[in-house]
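Just one protein chain is left out here, and the rest sit where they should.
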Amino acid sequence: MSGPQPAFPLARVSRRAEWIILAVALVSVLLLPRYYPVMNQMAIIALFAVSLDLILGYAGIVSLGHAAFFGLGVYTAALFAKHVHGDPFLGLVIAAIAAALLGLATAVLILRGTDLTRLMVTLGVALILLELANKLDWLTGGADGLQGVVMAPVLGLFTFDMAGRTAYLYSLTILLLMLFLARRLVASPFGMSLQAIRDNRLRAEAIGIPVNARLAAIYTISAGVAGIAGGLLAQTTSFASLDALDFQRSADILLVLVIGGTGYLFGGVIGAVIFTAMHHWLSAVTPQYWQFWIGLMLVVIVLAGRERLVRAILSPFTWLLGLARGRSGPAK
Amino acid sequence: MLTILFDGVAYGMLLFVLACGLAITLGLMNFVNLAHGAFAMAGGYVTVLAMSKLGLPFLACLPLAFLVAALLGMILEPTLYRRLYGKSHFDQVLFSIGLAFMAVATVDFFMGSTQQNIRLPEWLRGRSEIGGVGMGHYRLLIIGVCAALAIGLQLILSKTRFGSRLRAAVDDTRVASGLGINVNRVFLFTFAFGSGIAGLGGALGAEVFGLDPTFPLKFMIYFLIVVSVGGTTTITGPLLASLLLGIADVAGKYYFPKMGAFVIYSVMIVILLWRPQGLFSRGSGK
Partner (left out) sequence: MGIALQTFGLNKNFGGIQATADVSIAIERGARHALIGPNGAGKTTLINLLTGVLTPTTGRIELEGEDITRLPVHQRARRGLVRTFQINQLFAELTPLQTVAIAVAERMGRGFGLWRPLERDPKVMEESAALLRQFHLGDVMQEKTAALPYGKRRLLEITIALAARPRVLLLDEPVAGVPDSDRHEILDTVARLPDDVTVLLIEHDMDLVFSFARRISVLVNGALFVEGDTADVARDPRVRAVYLGEDVTHD
């Protein structure tokens, strides 16, 4: 990930990009009611991708099993709503805590060893969870999935409607909130120290950065955010199923992030929009061989060079972001 | 008890054959090839097709499986893989997952998603009592083939000219080409050979593991465990790791049938907490 190229042009996108996303989202709410469910998926996948970007783009941790935290969020939120309380926000908090705890517990395993052991461990943790969810069918419904998740109205005011309007607005609000928080996080001394670790771990240690503690912290935070994304999925679809924990899910989210670009958070959002739209369209054309197209995309993107492709995809957007630039950048 | 040990050894030997090609590409070429299982799957399907469509005997299919998988590697290495050698592990991971997905979908398209069965010849289906231990003939064959392979590999890498060329090419590509070693060709043959062994493993393992299009993804974790626990600096490391994994898996499934795969995952986690660089690697491999 090094080389004498100039800094990624969008790496320092202004905070105003949030307002652009907000504007686009609001327009979508007004103009595209038909697509609420699809856009809801986009928002959820975007949040999941943002959580992965926190560890992959900012801390350099490659994970083959980020679905573990997403899936745990799905089941936690579903079970919480079913057996304890139907309040959506409370459910999200519980889902985030559960996933973050798993992240904290497994962080120990990813701190040590090499890229290879990290691949194995992340994949292994997700497989263990999948196996657990499958075996504990009295709790999770096993392969049939968990049905009958009924949510209380958001804030006691907005009931989840059939058209999916409340669901979309709810997911969108959470996404924007988390994006804002993540933007603060990555610019903070903590976030900057992660980027230092990503670029050169040896030097990071040598200037007094406690590398392991920082990596464990971001892994935990990232897991929590993934848990929230999973929670949103369970709450807005009233359903939890094993595919939330599947390897396919982990691979999909890698692709999402790669489409949009890593290391600047908005890549996850842009990737999610493109990915979900493509999924929607390709599934309609060839429902069975979605996996083939995913594979092809991954291969082509890597061969073409990830950064180049991202630039190409984003070029129509750059004028928008160019408009929004300005207040970013450190004090002169 | 001993029978379980025996089955575990056979199972582990199979894992070794399946994974050692990956250990070679990873250790020698520093390439993370998560599509390795696809080559094994190719070997398995070649065997299925050759037996059912051509009526070839099982044993004749084994070299065929090796050759087809090796040929596949020989085509893919210069066209695709070679471009990825200098790239980051992350790029290699993305690329090889992509290839694995394409392989899964392609096989699904042509062969269907059902599990394929291999009909072993009569003489391999029997079981003999040797010293009170029940040994399946097929398991004995597996152990024999794999042991021969492990010894052969060790000899090739340490004793032959190809082995020393390979090590030279790995240590310093530029110097090696300066010495007149054709690095590209060395890597090509190594990759093809590793793929071929995977194909052989796929052919041998189809009866034991079952064969369907999701094979490359289902066994990815096993391969990763073998190479990360066993390390990639030696042949014996992955071999011992495979045996450990095989015995743990068989014993786990026998003694704790409800726990399924948890036993091996737990073993893996304990090992990593204890020796994060792998059980058999020397120094601080990074």
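In this document, chain identifiers A and B correspond to the written order of the chains, with residue numbering beginning at 1 in each.
Note that contacts are C-beta pairs under 8 Å (C-beta built on N, C-alpha and C of every residue); 3 or more make two chains touch, one makes a residue touch a chain.
Here the structure is a predicted model, which means the values were calculated and not measured.
Across the whole complex, the hidden chain's contacts among the shown chains comprise A.
Only one of A:Val108, A:Leu132 or A:Val211 touches the absent chain when the whole complex is considered: A:Val211.
Summary of contacts with the chain left out: across A:Val38, A:Leu132, A:Ala196 or A:Ile313, the touching residue is A:Ala196.
Taking the complete complex into account, residues 1-7, 11, 184-185, 187-193, 195-196, 198-200, 202-211, 214, 217, 263, 329-332 of chain A touch the chain not shown.
The rule is simple: only the chains that are shown with their structure count from here on.
For the pair chain A and chain B, the distance between C-alpha centroids works out to 33 Å. By the touch rule above, chain B contacts chain A in their complex via residues 26, 32, 34, 80, 83-84, 87-91, 93-95, 97-106, 108-109, 217, 220-221, 224-225, 227-228, 258, 260-262, 265, 268-269, 272-273, 276-278, 285-286. Contact residues on chain A toward chain B in their complex (touch as defined above): 1, 56, 62, 64, 108-109, 112-117, 119-121, 123-124, 127-128, 131, 135, 247, 251, 254-255, 258, 288-289, 291-292, 294-299, 301-303, 306.
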